[in-house]
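One structure, pasted below without further comment.
Note that this complex is displayed minus one protein chain, with the remaining chains in position.
Here the chain labels run A, B and C in written order, and each chain numbers its own residues starting at 1.
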Amino acid sequence: MREITLSKAVNEAIAEEMRRDPTIILMGEDVAEAGTPFKVLSGLVEEFGPERILDTPISEPGFTGIAVGAAMTGMRPIVDLMFGDFLFLVMDQLCNQAAKTHYMSGGKLSVPMVLRTNMGATRRSAAQHSQSLHALVAHIPGLKVAMPSSAYEAKGLLKTAIRDNNPVVIFEDKLMYQDKAGVPEEEYLIPFGEAKVLREGRDITFVATSSMRQVAEKAAETLSAEGIEAEIIDPRTIVPLDEATILASVRKTGRAIVVDEGHQSFGVTAEIAARIAEKAFYYLDAPVGRMGAMDVPVPFSPALEDLTVPTPERLAERARATLRGEPVHAA
Amino acid sequence: MREITLSKAVNEAIAEEMRRDPTIILMGEDVAEAGTPFKVLSGLVEEFGPERILDTPISEPGFTGIAVGAAMTGMRPIVDLMFGDFLFLVMDQLCNQAAKTHYMSGGKLSVPMVLRTNMGATRRSAAQHSQSLHALVAHIPGLKVAMPSSAYEAKGLLKTAIRDNNPVVIFEDKLMYQDKAGVPEEEYLIPFGEAKVLREGRDITFVATSSMRQVAEKAAETLSAEGIEAEIIDPRTIVPLDEATILASVRKTGRAIVVDEGHQSFGVTAEIAARIAEKAFYYLDAPVGRMGAMDVPVPFSPALEDLTVPTPERLAERARATLRGEPVHAA
Amino acid sequence: MSLSETAAPARPENAATYLRLYRQMAKIRAFEDNANELYLSGKMPGLTHMYSGQEAVAVGICEALTKDDKITSTHRGHGHCVAKGAEFKEMFCELLGKAEGYCRGKGGSMHIADQDNGNLGANAIVGGSAGIATGAALAAKRLGTQGVSVCFFGDGALGQGLLYEVMNMAALWKLPVIYACENNLYGEYTKVEEMAAGALAARAKAFGIETHEVDGQDVLAVNRLAEDLVERARKGEGPFFVVLHTYRYHGHHVGDINRTYYRSKEEEADWKANRDPITNFGKWLVAEKIATPEELGQLGEDVAREAKAAVDYALAAPYPPADEVDMHVYVAA
Partner (left out) sequence: MSLSETAAPARPENAATYLRLYRQMAKIRAFEDNANELYLSGKMPGLTHMYSGQEAVAVGICEALTKDDKITSTHRGHGHCVAKGAEFKEMFCELLGKAEGYCRGKGGSMHIADQDNGNLGANAIVGGSAGIATGAALAAKRLGTQGVSVCFFGDGALGQGLLYEVMNMAALWKLPVIYACENNLYGEYTKVEEMAAGALAARAKAFGIETHEVDGQDVLAVNRLAEDLVERARKGEGPFFVVLHTYRYHGHHVGDINRTYYRSKEEEADWKANRDPITNFGKWLVAEKIATPEELGQLGEDVAREAKAAVDYALAAPYPPADEVDMHVYVAA
């Protein structure tokens, strides 16, 4: 299979869907000629024109609100939010309006829109350009939340998101834009709510979101050399969450660590760990471990920033401790 | 001890602190003559004048941002956010600015401000005036989060919040404003990060935030008549969280249910349950239960709204099931 | 402010239109009287915000729209809803949280919507619908429907930054949207001049948006202006901004009874006695011989009867079944 970058996969997903459905428009800052600062959207305005690829002013709440209205009246807008950190600016339009419209209208109105944004630290971008805020939107009923872990997932999940009739927030890890993966030439969609077992193993389950997949894969390799076989589950969407696949794995391995790049406290690791601990309780041989980003604003200094995110080494060490039956409390 | 309403307790806390410290100002919509729609602040403008009790335009992001700047430069602003649902509007100023300033400046700048807002459904106020959004701010490092469960806590926690040198968000349950509790005439403060054991019991621990205290107390009474003794812990602040008190209780009872009025998924029950499940693992006789609000926007219809929040009956039933060793999965 | 249209003589060929304007206003008043009564008698859950006094605004504008044109509304939204063509029965059911309500009881007064008639919904976030209305205009333009959208909001909503963001985009992109600012002099318990610096009309002009002011108590003046702007918006000459000077008769919400601390009884009495949009328009209709007092009286009675019947229906109607509570969170696949 050909290998393409995550960036290209996103670009292809949008282009394919826009060719198929003329009601799709894309809006955001510097999305047209500039193709975004990450150059993810290069070429789209040339094919679809400025009527469908709309450069907006620097008005995140405003253009998100416009997308909500357009979605309610026949369009399928894709909003490009340049940095995930700007989610804080659009929360009202996203969470008070888009997320609730279908419910509040008793099913009469709907908001088929996609908000594409990013996450991920270690780019030396400091506290307002490095956050992974997916837990916040996952808490709000009415939104779906996708977290692609590779170019393959990025394309398949984004296409599904665009066709979904609900507001979907999709988080791309900005450090993965240049990472390549096998992506079929033929069209495919990845259904929401279906986790993927990335690696089978008998000893411990790693539930890993987005780029934490790479962390889990590297840790699993190291551990494998030591005779420890980790199973890796990528939830792919955290709303809806494929609880069944996760629970089946943990019931088999008896041990689990959840790894996610959002802040650990009140984040995604809490939800997944709590569900495992509750619903696989009688199968657990050790407490469910959690590894999120440190509960600190992301520091600029490289010497500090790298300490704040989960790494393969720290995950492997945590897994060993879990298997040794040691308490595995967060630092 | 005299009994006063939660509303009066809040009013007293602000008045006492404003008398003590001239740098305290209060700002928000209709906070002066009107004393807020809930009349919580009645009388303050008469005592402190419109220079210190500022009526603002309907500009939540704007006046929150102004509070941040004033806090950085010598004032101690209290922001009144009329409904907790409007948090979505101020997230950027609160989470990108206030929460991160101290850290980003390497400790040089600080933001001693309080954002007072509310939570709580069943007032027939529908999806945009009924949310309990404390989990969102709890996820953001740099913010502290207090959740008073009675007039006594409301006063003591608010006074502590006002004196704290960090941004603090305090959630009052709007259904409790008229509820009375014993509040001493003498000054007192309630330290952050100290949970309170509201009721001792040997069989199961209820960790209950804010008004869920009442739910837990009623359930405990019912259960007590059946011979089941529940211990009730009120965390009082969820950031910082007094893990030690919670864990000590669960290590004793071996069973726990966490009750909170935020949406269940990716909410406060997840964090507390996950910590218990991890750190009291070897003491647990049953899975940790979670009861949050249903994962649906709050419906207007009374027939539906009452179904979405935890009730004493449902909590008692869950506790019985836990003690019977039945699986206690969320519906 | 444009000259009063009711100063000019009636055009008999417009009689049907005039009567429809009158009837629509009367319907709103009747709706609100009943809603208020439901609240006062403890039969309505929650609170609600009365539109009485502002009828000429919603009716004058909505009568210039087609069914397919879109509006967005506010917390004070019953008037817009009636004016855009909604039925009493579904409206009262919604206010009472009943299954036959426009939103199956899930929205209530503050979220009432009527998709079939182009009402995208009331909104409980002040200013929160500015993006939605602008987005609907963007959709109309992209889809080539010739549709226009109207964003209703109060003077208080001028405090919200979102409005300026979307007005900028509407101006840049020449969208067919009309921003209708209902200046009823108060936002909750605060006077407009304490909340808004500068001239209201300057707020949109700053973005190069053509701006008008009109007497919001004069339904013909409002309607004439709206007809003109809607037509021009359809031709791509939008966006437009209109300040409509008006007044709310009740408190901010039904529970806001003791309100002399923020506005005087005299002021209220003056508006009701001298500037009532229905009374004044009725007088003109009679003076211009479009209708007799008896005909108008009859019309009022008909409307009142209709409202009463709808209330009775709604009171007896069933609540949604419990299993609807987690329905409509997501669109069924």
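Convention: a contact is a pair of C-beta atoms (placed from the backbone, for glycine too) under 8 Å apart; a residue touches a chain by one contact, two chains touch by 3 or more.
As the structure is a prediction and not an experimental result, all values here were calculated from the model.
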Write out, one label after another, the shown chains that touch the chain missing from the document. A, B, C
Would you mind spotting which of A:Asp55, A:Glu229 or A:Glu243 touches the chain that isn't drawn? A:Asp55
Of A:Glu16, A:Glu229, A:Glu243 or A:Asp295, the one touching the omitted chain in the full complex: A:Asp295
Residue touching the undisplayed chain, where the options are C:Arg20, C:Lys205 or C:Arg305: C:Lys205
Had the left-out chain been drawn, it would touch chain C at residues 158-165, 167-168, 171-172, 194-199, 202-203, 205-209
Against the hidden chain, chain A presents residues 29-30, 33-34, 37, 55-59, 61-62, 85-86, 89, 123-129, 294-297, 299-304, 307-308
Chain B residues touching the chain left out here are 23, 25, 51-52, 54, 56-57, 59, 61-75, 77, 92-93, 96-97, 101-110, 112, 141-142, 144, 165-166
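Rule of thumb we're sticking to: only the chains that are shown with their structure count from here on.
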Using mean Cα positions as chain centres, tell me which chain lies farthest from chain A. C
Chain B and chain C, separation of their C-alpha mean positions in angstrom: 37
Quick check: how many Å separate the C-alpha centres of chain A and chain B? 29
Pull out every residue in chain C that's touching 2 or more other chains. 103-107, 111, 123, 125, 128, 161, 329
Multi-chain contacts in chain A: which residues touch at least two other chains? 92, 96, 103-104, 141-142
